[in-house]
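A short worksheet on the structure shown next.
For this view, one protein chain was removed and the others were kept in their places.
We call the chains A and B, going by the order they appear; numbering starts again at 1 in every chain.
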Amino acid sequence: MLPISYWRNRKIYTRLLGSRCKKCGAEFFPPVKVCKKCGSREMEELEMPKTGVLVSFTKLTEPSYEFEEYVPLYLGFIRLDNGVQLVAPLADVVEEELKPGARVEATVRKWAEDGEEGIIFYGYKFRVVKQP
Amino acid sequence: MKHNSAILGYGAYVPRYRIRTEEIARVWQGGGSGPNKMKAIASQDEDILTMSYEAAVQALRMAGSGPIQAILVGSESKPYAVKPTGSILSDILGFNQTLAVDLEFACKAGTEAMQMISGMVSSGVIERGLAIGADTAQGRPADDLEYTAGSGAAAVVIGRRNGNEVARIEYSVSYVTDTPDFWRRPTRPYPSHLGRFTGEPAYFHHITSSVKQLLSDTGLKPEDFTYAIFHQPNPRFPVEVGRRLGFTDAQLRPGLLNEIIGNTYSANTLVALSAVLDESKKGDRILLASFGSGAGSDAFVIEVNSKPDDDGYIPLKERLKNYIEVDYSIYARWRGKIRK
Partner (left out) sequence: MEGEDKEMSKVFVRSAGLIPVGEYWEKSIGELMYEAASKAIESAGDVKIDRIIVGNMFSGYGTHQEHLGALLASVLGMAGTEALKVEAACASGGMAVHEGYLSVKSGEYKNVLVVGVEKMKDIDTGHLTKALAMAESAEFTQAVGATFISLNALLMGAYMQRYNVPEDQLDYFPVIAHKNGATSPHAQFRRAVSLDDVKRSPPVAPPIRLLSSAPSGDGAAAVILSSEKGDVEMLASETATNELMLFQRDNPLEFKATKAAFAKAIKRAEITKDKIDFIEIHDAFPVVSALSLEAMGFSEEGKAGRDAESGKYNLDGELPIATFGGLKARGHPVGATGVYQVVEAFYQLTEKGGKNQVQGAKVGATQNVGGVDTTSVVHILRRVS
């Protein structure tokens, strides 16, 4: 990731800032310029709900070079409580807990580092909600 | 120092992962155990920013909406040597009109943050602020400290008293000297210490000094407190210092966590405060005394007011039950003790 790109998107990465159509109310993540439902260009910022369900997951052992320190990298196809879908890294994984339909919540974790001397990229990760 | 502020919300975060000290002993000594059973370790994708975020989110939710005009993060394991953790956290939490500073004073940087925020609130300079102590403590492999150096974070939202506050900060005392018990030079990965010298001249001297001054200033006696929290570098020290100062095991027990999470350094006494506030009731009085190597101690009188109104809140000790044990190799990899 490019550090300036990270800076530009930091609110999207750490707060799940998306957008909502002022005309039809459709919600999107990441934010869009034009509503994919009604074509309106009048969009407003909206933070996504931080909870949802896991649809499917995978365990990546050959990521791009930027993530090699973090293998295995677990990724989830997540459907948030407002219906918005996204792919997100998973945190604190116990594989047996990664059942389709499992409740998940967003937190902020380290995504990667831009080398030993570079900046640290933080962003959303989801974890299974486990009531003690 | 008399305070006129309140704890409006609090949160503690301890990572999900644990390593048993007998596992550490297996690697270095061929068996046995450490002074504690296990310690909490941050996952590979956690650092004091992410742990502070977790604790802050809890504290802010409990405190309810309102401004945060100062964010002070106390830690000795900052992600950056130069670049404030406080400003990253402020941005993530959405508070940009705020003072944001990182503090360091070994294990007492968290209570320093609490002192300073409380001072700013008491003086009327700010309405609400966020005090945080967090560490992913570094223990040199095979060193005595490796058995206890844990990871965790705690956050306290401090604001003006409003009648519904969780607790009131009434009084504090700080005591410092130049004592070389434990330190870390700028480019070194692990701290150094002087072994048993960290006991009497450091830990015991500073905590007894601050607490005696506190009791003298306020006219309070040990029996006037429902709970007492002393910095816990291991399971034994807080019990011993409590005994010397005239406190009972019953006053100490609710805040003792070292046995299962280790020493969370800058988070240490604030994590314990979270556990105590979870079970305290209106009218309870809490004595809290931190210790930071180098050395110093902050002692506080805190009076409990009301239970927070937060349905989703899960008490810390309940959350601590949901842990995953890892072995030394995973721990070594995650904490950068072995490298590709």
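The definition used in the following text is that contacts are C-beta pairs under 8 Å (C-beta built on N, C-alpha and C of every residue); 3 or more make two chains touch, one makes a residue touch a chain.
This is a predicted model, so every value here is computed, not measured.
Contacts of the undrawn chain with the visible chains, over the full complex, involve A. Contact with the undisplayed chain is limited, among A:Asn9, A:Thr51 or A:Asn82, to A:Asn9. Looking at A:Cys21, A:Cys35, A:Met48 or A:Leu73, the residue that reaches the missing chain in the full complex is A:Leu73. Counting the whole complex, the residues of chain A in touch with the unshown chain are 1, 5-6, 8-9, 12-13, 28-30, 32, 36, 55-68, 70, 73, 75-77, 85-89, 100, 111-112, 121, 123-124.
The rule is simple: only the chains that are shown with their structure count from here on.
Chain A and chain B have Cα centroids lying 30 Å from one another. Every residue of chain B that touches chain A in the complex is listed here, in rising order: 16-17, 43-47, 49-50, 53-54, 79-80, 83, 88, 91-92, 94, 314, 318-319, 321-322, 324, 340.
Only residues 10-11, 14-15, 68-70, 91-92, 94, 107-111, 119-120, 122, 125, 130-132 of chain A touch chain B when the two sit together in their complex.
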